[in-house]
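All protein chains of the complex are present and in place, except for one that has been dropped.
Coming up: chain A.
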């Protein structure tokens, strides 16, 4: 498989190519990368998922079937989606650990390595996943005061909230415990601050989505970038940096790992924001966020007033949004292409950061991830 990947790429793992040609599909990139780091990363938080506390919650969550509590979807995601995006962060932490290798002059340390990765770095990858998952759960809390009767009985929704707070806290507490066991105060500080960033990022997300009457925030793309950094990039960027700190790599290497994590996840987010606008099959138009990158960029080109006018037109009668109409409006403008440009810009920055690492399979896999998230049909 790896050989096939290399042939497709055209060049060996020795050098990084640009973004022009398309790489292999995402799922392939992930499964190949998992082989490099030694074992499938989806097993990572199994210890946690199998604990008494969470099995108990899994039993209780069945009570929610039939309601619209978001915890149900999140719980389903653990089962069905674990091969996709869910564990991407842990994988990247392992890959960059392997790409950096042991720090020079540190030979005594090396016997702790399995597949070229320190056990502390494996713990860190797991911690990153635990934190990410904890916030997937905490994102799915509902406001009891804003419930509609179609959501389900009030009592069940309260119960769902209770389970969501508890299970998120449980995952977070496990992350904190593992973090403390790393015995590195700098890493604890980095990851704790990443949790703070993530919380603030989600807060911004929430304050937007609460305005359900479909008016967008008046934000420019630089604000969008700041907020997306907090909600989607900070955790991965700081985890990559922390992985370097655990191997006692220099501040320069730490910064490069940070830059890779930051820019790769920015292009990942842009890539997923762009999906509703680049998919060929227009039959199943999905509702997209009016605060996604193409929409925000579209507003920047069009001006706020004209944009609001377009939204009002798409809203029509009965306050149901005609997303198809709105999508067409955005596609007609420059929002989509400039979001793609932005995606590639961050992809290139991520690749540039990788130049600081010696050529290896792991580095090539990290580059392939960038190719996958910058590829459009």
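Criterion: contacts are C-beta pairs under 8 Å (C-beta built on N, C-alpha and C of every residue); 3 or more make two chains touch, one makes a residue touch a chain; residues count from 1.
Assume contacts and distances are computed from a predicted model.
*Asks:* Refer to UniProt and select, among "Sodium/calcium exchanger membrane region domain-containing protein", "Small ribosomal subunit protein bS6m", "Ras-related protein Rab-21" or "All trans-polyprenyl-diphosphate synthase PDSS1", the name of the complex member that is left out.
*Replies:* "All trans-polyprenyl-diphosphate synthase PDSS1"
*Asks:* If I consider the whole complex, including the chain that's not displayed, which of A:31, A:112, A:193 or A:320 touches that chain?
*Replies:* A:193
*Asks:* Touching the left-out chain: which of A:28, A:158 or A:289?
*Replies:* Going through A:28, A:158 or A:289 one by one, A:158 is the residue touching the chain not shown.
*Asks:* Which of A:184, A:338 or A:368 touches the chain that is not shown?
*Replies:* Within the whole complex, the residue contacting the unshown chain is A:184.
*Asks:* Applying the definition given at the start, please give the residues of chain A touching the unseen chain.
*Replies:* 53, 56, 135, 138, 141-146, 158, 161-162, 165-166, 168-170, 172-174, 176-177, 179-181, 183-186, 188-189, 192-193, 195-196, 199-200, 202-204, 206-207, 210
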